[in-house]
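As you look at this complex, bear in mind that one protein chain is not there, while each of the others sits in place.
Take a look at chain A:
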Amino acid sequence: MADYRVSIDIGGTFTDFVVYDQGRERAFTGKVLSTPDDPARGVVSGLADLIADLEGISFLVHGTTVGLNAFLERRGTRVLLITTEGFRDVYTIARGDRKKLFALQYRKPRGLVPPEDIHTVRERMLYDGSVQEPLREEDFGPIIERIEREGIDSVAVCFLYSYLNPEHELRAREILRERVPGLSVTLSHEIASEWREYERSSSAVLNAYIAPTVERYLKSLDGQLKDRGVPARLHVMQSNGGVMTAAAARELPIQTLLSGPVGGTIGGQALSRTLNRPNLLCVDMGGTSFDASLIVNGRPSVSTETELEGLPVLMSLVDIHTIGAGGGSLAYLEAGALRVGPRSAGADPGPVCYGRGGTQPTVTDANLLLGRMNPDYFLGGAMALDRAAAEREIGRVARELNLGAEELAEGMLAIINAKMAEAMRTITVEQGVDPREYSLVAFGGAGPMHAVALAEELEIGEVIVPWAPGTFSAWGMLQTDIRHDVTRTFYRPMEASVAGDLESAYTELEEQAREILRDEEVPEGRMHLLRTADMRYVGQEYFVNVELPGGGFDAETLEEIADRFHAAYRTRYGHSTPGAPVEFVNLRVAALGELERRVIGFRPPAGGGHEEVRGVVFEGERVPAKIFRRDRLPTGSGVSGPAVVEEETSTTVIPPGWRARVDELGNMIITPEEE
């Protein structure tokens, strides 16, 4: 009987599939149009087209944008927020900062709950978690009346210091559920057990806002898969780079927010292992956006909070820096100057060459005009591109600037490359990381076309284009573990006397973590727990997350932890102050459940040779470039630039002076030609 491991990446335009046939040790990919009205439908029908025997699916993971889209398009569920009396406006004040410096008519990011939907109840905890005022249960009466009267489905609760003592929040849920069975209730301490009431409220509200939508979707998908006889449990990719079961995702929908893009980073992590390259810069360039992320010492760089549309979210997530740059980025004139992006033609009308009514030139049009793309082999030939139209519209803009069409097209690429290089600098140079020590992994439809130019901008000496870069994010999802993060605020000085409390706090966190993994049916032997702590110099606001050694705490280990902190601080900030007093802020445990995971490459073919020669423009000159089909390039073969390697969902450009080599797993490794 067949045994398939399947991953599905549901994007705005396309749904990508990667299937690994364990028996035959063979992987294959698929791509279908997404069905935004009912995403589950596209998934199930696409799956059925790809695999005859759905009962053979033993593992299924998917990345979803259902929660993210509900948030971005403000189509989530109406939420009521309940908080401590005296602090109703904390959520609306939103800490009072301005994100734009020169704006007289500034508007704060719009919150998800208007002030009139925020209620308070009497209760108060103190900074040490002790109860100053008990919870007044009678205060819920009018709130419950309103919930029933107005048919509210989702409530978030955030009380002061619930991260130290969750008693009142837990009781609030009991009271609400007793009276309104089936009500979705999000408690702030369950989303983020750390201090800062505004950020915690914001995270809880966001979870409450998308919870019913995500739950409905997962239920529908689960049901349809079961109907088709798929036996595997459904897993969902999380923002933190791990996966969780759909059942867990329904409890913690906020972790599905960045479910899609992290697949690529996790794929990068897998490459890092197999290629033995500890440091990778991963770039994903598609139609509208460019995502950059890092693998440092074999691990994705993970942060503990982020902002979405200006609203803070406390959750563990893979660091991904996104800018508006892609194949659809538009070129236009402003005050006599040429701009490229962030405005995008999107999928509709799309670039001029799609022939769907677009009249403003895009980066894709420029690539086509310069010979870097093959008009007859876009999406494997499924869609013909109109080169003449691209040339006409680029020529129109070029004339306004007294430039030739090709000259402008090269200029557009130079500008968009400079912007993407800038985004890459932001996550490297500005964080104290030297990109020259990294290899660049490029994927997404457009990534491999621009990769070498980006490497040149940042003086990176090696570019890796994985097999099937157009579905690399989905591939990455098959390479991960179950992951859950638990946190507790622990605001104590770093000194020998805290060793006991530290140990018992971590023991409790780990017990909590094991419990979650047991719920996910992870066997004891496959559980891995990783202790980290947020630490800082006494008096500072910001902290650095430090990985802790295993084992108990004593004077010696505390010493070692301090050393690790100073070192991490130095990397991040360029200096450190050994000997200065240090304090703990938050303790964290990452609970990993190791999944069955085998390095699955794609088996490169045996025979090859180049197909044809096409004129491609480099540095103002059209030169004959060899054109290759990726699926006919065998292991060990080398390709010297100028050359173009084409495959169904992506195109790799190898400029003069660079050389690509195909490794045993089908990756193309591109390096400068040796003199």
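We adopt the following convention: contacts are C-beta pairs under 8 Å (C-beta built on N, C-alpha and C of every residue); 3 or more make two chains touch, one makes a residue touch a chain; residues count from 1.
Note that contacts and distances are computed from a predicted model.
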The chain dropped from view, which UniProt name applies: "ABC transporter permease", "Circularly permuted type 2 ATP-grasp protein", "Hydantoinase B/oxoprolinase family protein" or "ABC-2 type transport system ATP-binding protein"?
"Hydantoinase B/oxoprolinase family protein"
Touching the hidden chain, out of A:72, A:93 or A:496, is A:93
From the listed residues A:126, A:388 or A:496, report the one that touches the chain absent from this view.
A:126
Listed residues A:61, A:266, A:408 or A:625, member touching the removed chain
A:408
Among A:422, A:503, A:519 or A:547, which residue is in contact with the omitted chain in the full complex?
A:422
Residue list for chain A contacting the dropped chain reads 86-90, 92-93, 95-99, 101-108, 114-116, 126-127, 160-161, 195-199, 335-339, 401, 403, 407-408, 410-412, 414-415, 418-419, 422, 425-426, 429-430, 432, 491, 539-542, 572-575
